[in-house]
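I'd like to ask some things about the structure below.
Every protein chain but one is kept in place in this view of the complex.
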Amino acid sequence: MALDTDTVKRIARLARIHVDEADLAPLADELNNILGWVEQLDEVDTDGAEPMTSVAEMVQRLRVDAVTDGDVRDRVLANAPMEADGFFVVPKVIE
Amino acid sequence: MAALTDLTIAQAGAGLDKGEFTARELTDAYLTAMEAARSLNAYIEETPERAQTMADASDARRAAGNAAGALDGIPLAIKDLFCTEGALSTAGSHILDGFRPTYESTVTQNLWDSGAVMLGKVNMDEFAMGSANITSHYGPTLNPWKASSGDNAGKDLVPGGSSGGSAAAVAARIAAGATGTDTGGSIRQPGAFCGIVGLKPTYGRCSRWGVIAFASSLDQAGPLARTVEDSALMLEAMASFDPKDSTSVDLPVPSYAAALTGDIRGLRVGVPAEYRMDGTPPEIEALWQKGVDWLRDAGAEIVDISLPHTKYALPAYYIVAPAEASSNLARYDGMRFGLRVDGEDLTETYERTRAEGFGHEVKRRVMIGTYVLSAGYYDAYYLKAQRVRTRIADDFRAAWDSCDVVLTPTTPSSAFTLGEKQDDPIAMYLNDIFTVPASMAGLPAISVPAGLSDVGLPLGLHLIAPAFGEETLLRAAGVLESAAGFTAQP
Partner (left out) sequence: MTETTDTQTEEIPDHLVAHFTSRIGHNSADLIEGETGPWEVIIGLEVHAQVMSDSKLFSGAPTGFGGDPNTHVSLVDAAMPGMLPVLNDMAIRQAVRTGLGLEAQINLRSVFDRKNYFYPDLPQGYQISQFSDPIVGEGRVTVDMEEGESFEVGVVRIHLEQDAGKSIHDRIPNQTCIDLNRSGVALMEIVSKPDIRSGAEAAAYFAKLRSILRYLGTCDGNMQEGSLRADVNVSVRRPGEELGTRCEIKNVNSIRFVREAVDYEARRQIEILEEGGEIDQETRLFDPDRGETRSMRSKEEAHDYRYFPDPDLLPVVIDQAYVDEIKASLPELPDIKAARFVRDFGLSEYDAGVLVAERETAEFYEAVVDADGASRDPKIAANWITGDFFRRLNADDLEIADSPVSGAQLGGLIDLIADGTISGKIAKDVFDEMFDSGKDAGAIVEEKGLKQISDSGEISAIIDQIIADNPEQADQYRQGNTKVAGWFTGQAMKATQGKANPQMVNELLQEKLGG
């Protein structure tokens, strides 16, 4: 399953990481190198093995429904690159 | 009397209790040492004023007879992955430029509640992705050790990673102990490279709340310290059940230091055949054998065991961890905190911010993670890796029938030079070949400095225990430590 530059481009787009056109091919090589190496997993017989999602052998704890937080706007906005009137301000979203 | 900075946490605590020196004096000694050792680039941000204020408060508590415990007045370094209120918390990344959290991680809060003193935030591989502390936006941290002979004699060496700043600081006596985090070996491998003890607790033992996430199902905080006893003291303070972390386990925290009885008679020590890998240097094999002998001499029973999926742990890790990271790192988008690089429009702002904000290794892993989760590849990569992970956990489960701890080397080599393995990610990943299986199974594991390599660099031995078997793990580690009698210093 070798990655071509178009796929790398698509992945970069999905990950919202800009990659210069000239860097696509070397990046594809790097990623293929790693993916080729991980493909040794195909050797493992995983029939009947459930995919692990957590090593903690527990179930979800549930929180009591109570308002214990919020109303901390200053703390929420403290590190904002841009804010106005209590809002985060971001580049215009085009619908 | 030895320099204050040479004291272990336990010794320093005793000195404070006896009034031989104050926490302020101890802290000032560290602050002075930190200044002198800045060339190591261990600290991203030093917090001397905070340290002195905390030290004074500690002295006041002690004077009033209210000392909080073994860590009261002990100066510590905090890995930059922990969010610390008002202090820079960047995960070693450009994308968190200037980020000062308005909150304190549970683990660091636990430490402060125990009276510990914060010296500053220490360097690390960016977002904990690396094994050499060379991916930090703040530049590499140097290992205080240098080879005494061989081709690399005198050259700058890496401290290991990702908790490289933590390990270097503790080894260089510019922190009495440090917090680290371990996702695939990030506490144990730098611990081994710097000749100190690195302990990764059971997944769920230390809260992840306020720790910047790399791979949520693997990340675990733990201590780096100069002795097993210090590690026990630190873990006892760091660990807690935290309702704010759904994966935190609701079990009481035992007195880990009390577990260091030195008595391992009858303890069954498993030696896994699959860890004898081709290309492992003879000095590593030899040290491993020494470890076996030391434990046997102390009364342990040595058992040959098999962990058949060992070799697949690393490739499976390099699917699972990047997959989780690709999602965990999506919040670094330039919208609410950290770096924003303006583009022509929103999408370009995202793409420029993340392209400039993340370093190469982080981008590579985010891309891999995005790919293995994407439509059409999820089953072949991600699900497959998670099934392999189940097999790895099953291997250990089976092993616990015949042994109580597992002994292996920590790393396949001693510290390497800055610049080595930089261009070969897989060569770099192989650093964690011995540490990753325990991470994948969520098990507690510890690296203990056990000897010097042919060129005079520290090497570690690695013990793994069943989940929540920290007491057994520490007891065995303590015996290993005594037998090895490792006293060398950088």
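A and B label the chains in the order they appear, each numbered from 1.
Everything that follows uses one rule, which is that a contact is a pair of C-beta atoms (placed from the backbone, for glycine too) under 8 Å apart; a residue touches a chain by one contact, two chains touch by 3 or more.
Everything quoted here is computed from the prediction, not taken from an experiment.
A.B. asks: Could you tell which one of B:S216, B:Q422 or B:S482 touches the chain left off the display?
C.D. replies: From the options B:S216, B:Q422 or B:S482, the contact with the absent chain belongs to B:S216.
A.B. asks: Which of these, B:L88, B:I264 or B:M335, touches the one chain of the complex that we don't see?
C.D. replies: Checking each option in B:L88, B:I264 or B:M335, the one touching the absent chain turns out to be B:M335.
A.B. asks: Which of these, B:S162, B:T247, B:T390 or B:T472, touches the one chain of the complex that we don't see?
C.D. replies: Of these options, the touching residue for the absent chain is B:T247.
A.B. asks: List the residues of subunit A that touch the chain left out of this view.
C.D. replies: 13-14, 16, 53-54, 56, 58-73, 75-77, 82, 84-95
A.B. asks: Contact with the hidden chain only, please: which subunit B residues?
C.D. replies: Residue positions of subunit B that touch the missing chain: 82-83, 89, 91, 96, 99, 101-103, 105, 208-213, 215-217, 243-247, 323-324, 326-327, 329-333, 335-337, 346, 350, 370, 373-375, 378, 382.
Here, only the chains that are shown with their structure count from here on.
A.B. asks: What's the distance between the Cα centroids of subunit A and subunit B, rounded to whole Å?
C.D. replies: Those two chain centres are 23 Å apart.
A.B. asks: Mind listing the subunit A positions that touch subunit B in their complex?
C.D. replies: By the definition above, subunit A touches subunit B via 1, 3, 7-8, 11-19, 27, 30-31, 33-35, 37-44, 46, 49-56, 58, 60-61, 63, 72, 74-75, 78-82, 88, 90-94.
A.B. asks: Going by the contact rule set out above, which residues of subunit B touch subunit A in the complex?
C.D. replies: 98-103, 203-204, 217, 243, 246-247, 249-250, 309, 311-312, 315-316, 318-319, 326, 330, 333-340, 342-343, 345-352, 354-355, 358, 363-364, 366-368, 370-371, 374, 377, 380-381, 383-391, 393-394, 425-426, 440-442, 467
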